[in-house]
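Structure record follows, encoded as structure tokens.
Some chains have been omitted; the remaining ones sit where they do in the full complex.
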Amino acid sequence: MALRAALRGKSGLAGLLSCSSHGRLCPSSSSISQRNNSSSAKLIVDHDQTTGVAVMHMQSPPVNSLSLDFLTEICITLEKLEMDKGCRGLIITSNQPKVFSAGLDILEMYGKSPERCGEFWKAVQEMWLKLYGSNMVTIAAINGSSPAGGCLMSITCDYRIMADNPRYSIGLNETMLGIVAPFWFKETMVNTVGHRNTEMSLELGLLYKPAEALKIGLVDQLVPEDQVLSAATQTMTKWLAIPEHARQITKSMMRKPTIEKLCSNREADIQNFVSFITKESIQKSLRMYMEMLKQKKA
Amino acid sequence: MALRAALRGKSGLAGLLSCSSHGRLCPSSSSISQRNNSSSAKLIVDHDQTTGVAVMHMQSPPVNSLSLDFLTEICITLEKLEMDKGCRGLIITSNQPKVFSAGLDILEMYGKSPERCGEFWKAVQEMWLKLYGSNMVTIAAINGSSPAGGCLMSITCDYRIMADNPRYSIGLNETMLGIVAPFWFKETMVNTVGHRNTEMSLELGLLYKPAEALKIGLVDQLVPEDQVLSAATQTMTKWLAIPEHARQITKSMMRKPTIEKLCSNREADIQNFVSFITKESIQKSLRMYMEMLKQKKA
């Protein structure tokens, strides 16, 4: 918990989706864990070989925006953990203050070539496929705001524990930016909170306070802010006690239809995203949104 | 609100589905609105060009039964509003006391030729397609009872506000008449309140009091009876602030599968209805139901 306390700083969440500068990132801190056996600049993976549980701390300043680089790192890490027989459970959390992840990086969608946009979207698909289809028990320890892509990461997990802080919010709020959640975001949400909640939530681009999110089932449990990770660890122990093979087959049965739908439509889904996001009108929406974010910061 | 107060009369809701006499109707009052730019005997459309919101007041005495004539008028009006770029939001409400709409007109189903029954059913489909697939923001201001087809109209909307009066009820109660809600009624309801609520509701032909309807999510909000329209207007303002194009694409994504299912089965669905409704036994059920209604009135 000391780690989290140290990170609880003053820099607020930039916005619903956020912009981070690309290129080489110089992480301000490099957390050292005794049990750490795999880490990068932006991801600290704390894998406890005894329990078989890995904790993936996201620390891509300022707000864990999902850039192409960051998504690629996440995917590589997920693949490694998935292949590691010693890793049976994964907890995802944030090392950035006040935010779990601010979602897809707008800078990857603004002023970029169609090729680059396509590459970016493929990485978003890849992360979703790896998380939603993981054989590991996956728990989101949501210790800050979790809009858009941050919410997507959360709802791919088997269980969601959120900090009971009314300043935080969670939701697929893409519509508020003038963009549209694709069908697989939508289906992941329908599978979590049902059709009607999803319809209203996506049409209005709603962000839910923790108590509201709990009420509609968007998260499973609220705990005091400093207990998010310990609660996740306790829950993980419970899940890992379940006969593993039966649990994995059951999870696959529940999620396969949605996963197969994307798998058999990946290229079309990429083309769809690229042709939408590169439209003049959508680029204008994104520019306006980024200017609004800048004004908020100033 | 003065308008509604004036209309709050003494003639109760005839029943679950109602019978109105056909042919020329002489509306007892003709509401005049300063902003009214499209109206007929049975529909007063109050379109505010400044806000882009149209309010469609149903006034087909006594209980807004959906006859072929009335459905046709509704469809023509919906088409006009949909084509009008100045109209972005639609509020549907009733000018009849105590009832939103009593649903499909039984007289259209009793003692009619197969051709006429088919024509009627096609109009019901048409209204559903226009409402459930509308690009406008649609809000049902349910200021009275809303059984059967009245409930269907309500659940096609994006949002439902109901008068908090325990004398009113809402539900797809077709089974109580011995008839069956078709698959697209069913799917609209499943998309609103989920599979189990729909199953029990349709099997038993349940009508819900406002508080019960709110609890299962059949309506979204209850307000005092004299605030239904003003609450709808306030909610509309919130919805119209959402980036429009993204909201429309999202709405279409949520509803397309259900809409396409009817579109690719329209003719079969009509044949199915006609062969069912013209059966001796069903005609007998309807006759008994109408006699029951007459006795209730007397």
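Brief remarks on what is shown
Which chain is which? They are A and B, in the order written, and residues in each are numbered from 1.
Assume a residue touches a chain if its C-beta (ideal position, glycine included) is under 8 Å from a C-beta of that chain, and two chains touch if they have at least 3 such contacts.
Predicted, not measured: the structure shown is a model, and the values here were computed from it.
Every protein chain here shares one sequence; 2 sit in place, and the complete assembly counts 3 copies in total.
The criterion applied here is as follows: only the chains that are shown with their structure count from here on.
The geometric centre of chain A is 41 Å away from that of chain B, both derived from CA atoms.
Residues 158-159, 190-194, 217, 220, 238-239, 242-243, 245-247, 249-251, 253-255 of chain B touch chain A in their complex. For chain A in complex with chain B, the touching residues are 174-181, 183, 186, 194-196, 198-200, 202-205, 281, 285.
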